[in-house]
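Input: one structure, supplied below.
A single protein chain has been omitted; all remaining protein chains appear in their positions.
Coming up: subunit A.
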Amino acid sequence: MLGFSITDPSNSLEWMIFLAKKYSGMFLEGTWLTLYIAVAGTILGFLLGYIIGIIQDIRINEGDSILKKGIFKILKAICRIYVEVFRDTPMIVQAMVLYYGIRQANVNITPLFAGVMVTVLNTGAYMAETVRAGIGSIDMGQREGAWAMGMSPMKTMIYVVLPQAFKNIIPEMANTFLTNLKMTSVLNVIAVQELFMAAKTVGGNYYKYFESYLVIAVIYFVLCFVFNRLFTFLEKKMKKTENYALAVEYMENP
């Protein structure tokens, strides 16, 4: 009954297999786009989040010039507003507003580009907060140790604080990626041909929505499951503290 040539599907399982086979190209393309948007959007979003998180952490020094102080104040204000706006509105609305807004301004923008952009901006806002918390989780003494030897606050951030903060927020970064993988589904509203859109189209062809969406539910699940295992594995690997080798050449009594 589960043969490879179901031509006359009679139950839901058979319908699922039938649809998955018949529209495999569409589902594959949808999977590919979903992955593409999630990966590109997450990575660029992380970068944005780190930049914003670092800017928000900058302390304005009273010894700085007025120009420098002014620039930092404006930058920080922009960052605060951006983070607030994007965390306080749904991604699906952001997608609509950005896509149609940009189109209305007579800039020709593809749905895919808009989709990646929305994902980046959305991820950036959440990551900024995560990075800020990550930086805050690092003991002040770590910075003071570097400052006390003449390291500038920026160098201290790059060489001492961020590497440690990064390690602490890896689980949250993995979380954000998984959320993004699923949130790409809302981008169907601006006609991005991702998985959800594929299921919608396929389901419409045969009026078999339940089966069609069940196909992509399985695909989403498998994707997330695989990535989840991957992240857990990486995390475990990074946590492993290795034994160090004594540098015997420097022992006083060998």
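Note that in this section a contact is a pair of C-beta atoms (placed from the backbone, for glycine too) under 8 Å apart; a residue touches a chain by one contact, two chains touch by 3 or more; residues count from 1.
Here is the rule we go by: contacts and distances are computed from a predicted model.
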Identity of the absent chain, which is to be given by its UniProt protein name, from "RNA polymerase sigma factor", "Chemotaxis protein CheX", "UxaA family hydrolase" or "ATP-binding cassette domain-containing protein": "ATP-binding cassette domain-containing protein"
Which residue of A:L67, A:V107 or A:A245 touches the chain not shown here: A:A245
Option touching the unshown chain, where A:K21, A:R87 or A:K155 are the choices: A:K155
Which residue of A:P90, A:G145 or A:G204 touches the chain not shown here: A:G145
Sole residue of A:N61, A:T89, A:N205 or A:T232 that reaches the chain not shown, by the stated touch rule: A:N61
Footprint left on subunit A by the chain that the document does not show: 61-64, 139, 141-142, 144-153, 155, 159-160, 163-164, 167, 241, 244-248, 250-252
